[in-house]
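Got a structure for you, written out below as structure tokens; questions coming shortly.
In this view, the complex is presented without one of its protein chains, the others remaining in place.
Residue numbering begins at 1 within each chain, and the chains themselves are lettered A, B and C in the order written.
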Amino acid sequence: MSILVNEKTRLIVQGITGHVGTLETRLMLNSGTEIVAGVTPKKGGKIIEGVPVYDTVQEVLDEMKADTSIIFVPPAHAAEAIFEAAEAGIKLVVCITEGIPVKDMVKVLPYIKDRDVRLIGPNCPGITTPGGARVGIMPDFIFSKGNVGVVSRSGTLTYEVVDTLSKAGIGQSTCVGIGGDPLIGTSFIDALGMFEDDPDTSSIVMIGEIGGTAEQEAAEYIKEYVSKPVVSYIVGISAPQGKTMGHAGAIISGGVGSAREKIRVLEGAGVSVATSPEDIVEKEKIL
Amino acid sequence: MSILVNEKTRLIVQGITGHVGTLETRLMLNSGTEIVAGVTPKKGGKIIEGVPVYDTVQEVLDEMKADTSIIFVPPAHAAEAIFEAAEAGIKLVVCITEGIPVKDMVKVLPYIKDRDVRLIGPNCPGITTPGGARVGIMPDFIFSKGNVGVVSRSGTLTYEVVDTLSKAGIGQSTCVGIGGDPLIGTSFIDALGMFEDDPDTSSIVMIGEIGGTAEQEAAEYIKEYVSKPVVSYIVGISAPQGKTMGHAGAIISGGVGSAREKIRVLEGAGVSVATSPEDIVEKEKIL
Amino acid sequence: MRLHEYQSKQIYREYGIPTPDGIICTTINEAEQAVRQLHSAVIKAQVLVGGRGKAGGVLKATQDNASSIAAQIFGLTIKGLPVRKVLVEKSMAIANEYYVAIVLDRSTGSPLLMVSASGGVDIEEVARTTPHLICKRSIDPYMGLMSHQLLYMAKKLGIDDITAFSKLIRNLYNIYETFDCTLVEINPLVLTQSGHIIALDAKINIDDNALFRQKAMQELYIRNQDDLEPQEVQAKKLDMSYVDMEGNIGCIVNGAGLALATLDMISLAGGSPANFMDVRGGADAFHVGSAVSITASNPGTELLLINMFGGLTLCDEIAQGIHDTLKKLNIPVVIRLTGTNQEKGWDILHGANVTVAHSTSEAARIAVEMVQ
Partner (left out) sequence: MRLHEYQSKQIYREYGIPTPDGIICTTINEAEQAVRQLHSAVIKAQVLVGGRGKAGGVLKATQDNASSIAAQIFGLTIKGLPVRKVLVEKSMAIANEYYVAIVLDRSTGSPLLMVSASGGVDIEEVARTTPHLICKRSIDPYMGLMSHQLLYMAKKLGIDDITAFSKLIRNLYNIYETFDCTLVEINPLVLTQSGHIIALDAKINIDDNALFRQKAMQELYIRNQDDLEPQEVQAKKLDMSYVDMEGNIGCIVNGAGLALATLDMISLAGGSPANFMDVRGGADAFHVGSAVSITASNPGTELLLINMFGGLTLCDEIAQGIHDTLKKLNIPVVIRLTGTNQEKGWDILHGANVTVAHSTSEAARIAVEMVQ
């Protein structure tokens, strides 16, 4: 077992004909992920890395089965690509695209919420189940199979943590990058719930950062619903405050977006908070 | 017990200062319904039939408890009144208003669906729980307390059926008019589910008519989930077809909106279908 | 509210949807001149009911036979409506015909876009027998049409010019949204032999409930009243609803459901309704009186069945309206009046020459007996 993706995953790549789409398709195929089709409007009929390309997701599903889609479509059209996958009946949509206007996500999220589909991201590195499937852009070489579930808002920091875990002999069940944008499809809470239910996951590493209140909400959830041990790592303690957000940001959150505040709340919920990737390993070892 | 409204219902009347709003407020008060406040924008401070009037629903809830709202607001502003009640946290909104543009309801329904609120109507006669509360415009004199749950798309036909039941000594637990518009907040299925769960309801009368597929969906639901006996009455067998809807209407429904088709499907689901109000009484008697 | 084809096409053109060259005509002479101007043409009756094609209201005409064809169409009465206007349109060399519509879908609460490569023929038959030939997509009302939907449908229809097709459908949806439509339909949409996509027919239905905020449609509404049956128009003016039927019993009922029940019971008793008038809830003496007059004015009506359940509507009020109106009419009446103040109502009608019934079934039974 694992969460979200595994060896049975049948993947569509939306935006397969773009530079990054083609490159990452090759890398995912190399990792053993089953990619059944690619989609790029008006490029139907092409073959990319041995994968047949269609104009629309619906045309793929008219001809074959697929359950998951990964999106490398440019920001201006990425939201429509999410809609397209959801409308066609894809159950898991992983949106890698960085730079989608937040107003587009304001439209996407209610649409997604009303349908039987899960969105990961946008602006995320995707999902990797070592030995199962890799749906995203995380580097293959850092992973090893095991029982730690990893969930993170970050990209390269996740790689560093996973790499450190693997080198210390601690393998992963699944690693989920939920993305760093203000509005995302899957929260820490959603991922924590899935890991809690996954028999192959015995403990969870949660990597957070300053901004928003996602980590505080996760702490509440952990207290109530998560029986498995959670180690958390929160970055941004020494970051300069208030460079981007005006008053209103602080007013909404009530000023609780600081890293110290998040650490305080997580520790209050019984979460073990690490100070570095190496410290995560130490904390995982004594679980 | 009963469904939706009872002696504990605390009601707000939206549009209380209008002609019908004021008249029906008096009639509902006469029936013993507890009306805690009225709302009409810019008429706050008035007293109507002994009921204090506020500018907004939120101001009422800032000062007192209320759980239910009835709407007599004119069509142009009725949709906003529904939004207002839902946003303020009212749990049951009964919209009597007839003639709301369907495009407004296209906006209302998803909003309602995403929130913890039930909408009855629009274009409906409301809800009556004999001996409990009357939230709507159904005439008081037709009802008698008992154990038959009545749900209907119609207005006066419902009165006739209830009147016939009462005169035959068959009382009602609750009578719900779900409304005759193309888009409504509560379907037959919703009401059937509530009656099924209500210990005071021992059998159900469902009054339907030509158009749409609500009765067929109800038949499916009854087959699967309703253990209590259901008597149905479907009108429009001899109605002229296709006077208003063009091709497209028939195409969507696949031509299954006829009364005969509805009766066939309901009988297939084990529902006893009556041919007149008197026949409903006969069928209820032998249950 | 239904628009004429020529009115729909004018809106289509204003919103960038191509239609054939055409001229609206109110006389045979005008139609003949129009055919001459357009060379080869089709003459189409402009009536506010469906099925005009089957009724012979759409015919090809050449310069030679234009006058007789026009005379033939102007001579038609289609489902009770005389033909007062015809649209003369230039004939098209057609390569392909499609069906396109956007309609409110009750089950999802969203507009639904439907297209089919089987346009032109009887699309209802296609829906019944080969529904897979109709491609349907919900339009999310917040998002609007999305380009992948249009791309998919264009390919399904085998249309190569995806840009032109997408633009046309977007324009059609724009009309649907702008005018509070419940239906916009093009049947057939054609691909001409010269490669253009053109709306050969055009239908627009407007939500009556939204007319208060559709000023332009209100004007068309008033103008189109001349093209409807007079009873229907008079009823609508009073916010009542009149439907014409084939039989001899005129029905006046308050509430659509009770009206349908009344029709059913007349049929069950072996009778046949001439029409029905729904006076709606809350009607007063004036409305009920007018309903009686309008219904009685239909030539087929031999007897009136009045069925009223007074809730908000008071029975004495209803009775007064009926009483005052019946004085001016000479027609047998069966009346059933129940509800608030019913005794007062019965008292008022006591002197009048009416047969009183005590339930809908009884009223229907008596009415059928009386007309036999």
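The rule is simple: contacts are C-beta pairs under 8 Å (C-beta built on N, C-alpha and C of every residue); 3 or more make two chains touch, one makes a residue touch a chain.
Since the model is a prediction, treat every value here as computed from it, not as a measurement.
Of the listed residues B:E24, B:E49 or B:E84, the one in contact with the hidden chain in the full complex is B:E84.
Touch with the chain that is not drawn comes from one residue among A:S2, A:S31, A:T68 or A:S152, which is A:S152.
Of the residues in subunit B, those that touch the hidden partner chain are 41-42, 55-59, 80, 83-84, 87, 107, 110-111.
One chain of the complex is left out; on subunit A, the residues touching it are 20, 23-24, 75-76, 98-103, 105-107, 109-110, 125, 137-139, 141, 152-160, 163-164, 180, 182-183, 207, 209-210, 212-213, 235-240, 242-243, 245-252, 254-255, 259, 275-278.
The rule is short, and it goes like this: only the chains that are shown with their structure count from here on.
Among the chains in view, B has its Cα centre nearest the centre of the complete protein Cα set. Between the Cα centres of subunit A and subunit B there is a gap of 45 Å. Centre-to-centre separation between subunit A and subunit C, using Cα means, comes to 53 Å. With touch defined as above, residues shared between interfaces to two or more other chains in subunit A number as follows: 110. Residue positions of subunit C touching 2 or more other chains: there are none.
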